[in-house]
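Sharing a structure here in structure tokens format.
Of the protein chains in this complex, one is absent; all others appear in place.
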Amino acid sequence: MAHAPFYIHLTTDPLDVGAAFAFLQSPAAGGIDLFVGTTRRWTGEEETARLVYDAYVPMAEREMRRLAEDAAARWPLEGVYLVHRLGEVPPAEASVIVGVASAHRAEAFAACRYLIDTLKKAVPIWKREVYADGREEWVEGATPVPEGDDRRA
Amino acid sequence: MAHAPFYIHLTTDPLDVGAAFAFLQSPAAGGIDLFVGTTRRWTGEEETARLVYDAYVPMAEREMRRLAEDAAARWPLEGVYLVHRLGEVPPAEASVIVGVASAHRAEAFAACRYLIDTLKKAVPIWKREVYADGREEWVEGATPVPEGDDRRA
Amino acid sequence: MAAEDARVTVLLFSVLSDRVGQRVLNVSLPAGATGGSLLDTLAEEYPALAAYRAVIRLAVNAEYASEDVPLAAGDEVALITPVSGG
Partner (left out) sequence: MAAEDARVTVLLFSVLSDRVGQRVLNVSLPAGATGGSLLDTLAEEYPALAAYRAVIRLAVNAEYASEDVPLAAGDEVALITPVSGG
């Protein structure tokens, strides 16, 4: 492979979906699936002004790398791109990009879905909702499941 | 919605994944799934020099629009982006981008998978493999299933 | 050409256009012609098409159609072999 198969990063900068695709491009890949989580303005009647993300950065990066390794052990992957934004993320902007390259699309879809689902359960990142009326609250999340436990399940 | 919800296009130009994401960004979306089909150099021991795509362009665009409408009727979507490249596509370059925005990720993944699977069965586009040794052949594809038949199934 | 004849445009793609060496055929049909009778006529004239007859689906004016579809003057009939986009 021309470049390293994993790209794992946390950043306060805006995310770049084109760069994610460029990283995953490979002559061994036939299908690349990119999931991008974005800040949604409305949840029912609640208006979100922005999300603000906090993380335990070195552990989050380590857990993200472990997720990538785990996905690559489960499916034949040609590359994994996992980037999460920290700090403020306004509506319509990306908070997370999960990208997977594989020879065939079924594996790309399955691994991508697995990675975003597991990232939301296992990686020490937290979001705070800041509402348009000024209220703020930390989102009640998932009790963290170490990815290692998942593997034994 | 700030822009039209569907973008349907056939082009001989290289595809732009960043532009696909930008089109799909919306304050109503929480999850965007982008599937990108790329030319794979190796299939077993066969080396592909490039793929060459032919299409019945006006019908292909009409069928792609119908697929987008069908997906939007099945899932609550905030946008659909369907672009297929025609002519020569070298290894690692994108031949198709299927992008879907939805409030939640489950719907984005499901609709994206449905769209690429159905596009491959129903849309009058054909690929020719040009091998590194100079042989060429049209890929034996799926007997086209009109999307309307799918709907009744 | 008899007054009842109808001229239709037949579009070929992919392997069919390669085998026949053309992408467009102009065909004159008798009154009452259908998609199926057009395919029969073409299979006689172009043996290369006969081999694909079983897997060809018809589209008339850019919509999939069954072989019993009646054809009218000016129709654009596409011969769709198994597709392989993506």
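Which chain is which? They are A, B and C, in the order written, and residues in each are numbered from 1.
As a convention for this text, a contact is a pair of C-beta atoms (placed from the backbone, for glycine too) under 8 Å apart; a residue touches a chain by one contact, two chains touch by 3 or more.
Just so you know, these numbers come straight off a predicted model, no measurement behind them.
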Give the labels of the shown chains that the missing chain contacts, considering the complete complex.
-> A
Note that chain A touches the chain not displayed via residues 37, 53-56, 58-60, 62, 84, 95-96, 116, 119-128, 138-144, 146, 148
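We adopt the following convention: only the chains that are shown with their structure count from here on.
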By CA centroid distance, what chain is farthest from chain A?
-> C
If you tally C-beta pairs in contact for every chain pair, which pair wins? Let me know.
-> A-B
When the centre of a chain is set as the mean of its C-alpha atoms, what distance in Å lies between chain A and chain B?
-> 23
Give, as an integer number of Å, the spacing between the C-alpha centres of chain C and chain A.
-> 49
Between chain B and chain C, the Cα-mean centres are separated in Å by 27
Where chain C touches two or more other chains at once, by residue number | none
